[in-house]
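All protein chains but one are shown in place.
Labels run A and B following the written order; every chain starts at residue 1.
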Amino acid sequence: MIPASFEYVRPSTVEEAAQILRNAAGDDVKLLAGGQSLLPLLRLRLAYPAALIDLGRIDELRGVRDEADHVFIAAMTTHDEVVKSAVVQEQCPLVALATAQVADPAVRHRGTFGGSMAHADPAGDLPAVALALDMEFTILSAEGTRTLPASEFFVDYLETALGPGEILLGAKVPKLGAGWGFHYEKFHRTAQAWAIVGVAAAVKRENGTISEGRVALTNMGSTPVRAFSVERRLPGVPVADGNGELREAASTAANDTEPPTDLHARPDYRRHLAVVLTERAVRKAAA
Amino acid sequence: MSRITVTVDGTKYEEEVEPRLLLVHFLRDRLGRTGTPIGCDTSNCGACTVLMDGRSVKSCSVLAVQADGSDILTIEGLAEHGTLHPMQRAFHEEHALQCGYCTPGMILASIDLIQDNPDPSEDEIRSGLEGNLCRCTGYSNIVRAVRKGAQEMGATP
């Protein structure tokens, strides 16, 4: 199928992009990142933007930087670049693990880190990772840059806290230091299908037990959700198979979630999967 | 309209295009490079895969304007001076195609895979080709062809 007509601009700096965006106030203008979600929507004529602002040639929006206590991943860094980044692999391996499972290789060559976050599809793999790692999003607004924790960034289905004139610059991923293990458990019907449920887990191990854990869930609501009740129960759970302590802790994974119904799963099944996959994700993260 | 410059299979083209023109339609309808087919609307099937600046992309999910300044390699530019690329040869030798509609995308995705992983296992080939659908072969012979193509690419400096 074929997209409807739109205007197209390709700024070369973020400031220029922001200016265009502000001038377009009122028009339906969309930022074009890698286009791997937006272009199919345009082709199916599910979206009719008046104009696209292509962020693809803004050098300052690309790359991964190691910055003291965190890693900064610029918004237009492609999934492929993220997966291959030595800094990401060493300092925030959960991001690499989950990003490697986004779509397929060709899509990862075009799709971007920031595009996935800003698209805010609760079935996407990266938003849950952002929550689990307490990423902080850096946003350019009319007043300058502001930062927003992941917990406040994802507002609703396909909706973020980004205002109409704002551009996502990237995210700070806190370095968690020694002793942490990670896993992203994705459950889907075919390799390139969206996650029915996904679980991002980060686990700190001390002396054979879990001392701290972070768990966030993909596709268990209109936004990614943090499984705080599981996290509260994880400290003290033995890393090796104990007497079902981990299973017990994971059993609350779906508490307070409102998972969707779609072609592949109804809510009760998703809740069940969240529990089973949380146990598996934590176990693998702790291994 | 936007003016773009794109090199396709070694030839440089300067064209005026509508911003909404898909790269694959630019290749097929504008340049007559019909070797790259279209199989879906949602970037799932991978039939339209080309190499853009050396990496696989689905040309149905790239705007021609986004390709401005880039170097595109399609299946038509792969054989050099009539000599088949080792991956093309391997697909032929291993009977890795039937109707052939997925084949251009499958070959280019395979070459991309080998760039990152010169000696992939069967599982790595299978997951590396997860974005390319074939309805004819059941994939067994494609996996064999990629193994063989990889070996021959390794042997050819």
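Throughout what follows, contacts are C-beta pairs under 8 Å (C-beta built on N, C-alpha and C of every residue); 3 or more make two chains touch, one makes a residue touch a chain.
The rule is short, and it goes like this: contacts and distances are computed from a predicted model.
Novice: From the list "Carbon-monoxide dehydrogenase large subunit", "Ubiquinol-cytochrome c reductase iron-sulfur subunit", "ABC transporter permease" or "Tol-Pal system protein TolB", give the UniProt name belonging to the chain omitted from this structure.
Specialist: The record for the missing subunit names the protein "Carbon-monoxide dehydrogenase large subunit".
Novice: In the complete complex, which positions of chain B touch the hidden chain?
Specialist: On the chain B side, contact with the omitted chain comes from 18, 20-21, 25, 28-29, 32-42, 44-45, 47, 74-76, 78-79, 84, 88, 91-93, 95, 97-104, 107, 122, 125-127, 129-143.
Novice: Since one chain isn't shown, list which residues of chain A touch it in the complete complex.
Specialist: Chain A touches the missing chain through residues 1-2, 4-5, 40, 44-45, 187, 189-194, 196, 263-266, 269, 272-273, 276-277.
Heads up, the rule we're going with is that only the chains that are shown with their structure count from here on.
Novice: Using the touch rule from the top, collect the residues of chain B that touch chain A in their complex.
Specialist: 2, 18-20, 22, 25, 41-44, 46, 49, 52, 55-58, 60-63, 65-66, 68, 109, 112-113, 127-128, 130-132
Novice: Can you name the residues of chain A that touch chain B in the complex?
Specialist: Touching chain B from chain A are residues 1-8, 10, 32, 35-36, 39-40, 42-44, 52, 54, 56, 80, 103-107, 109-110, 191-192.
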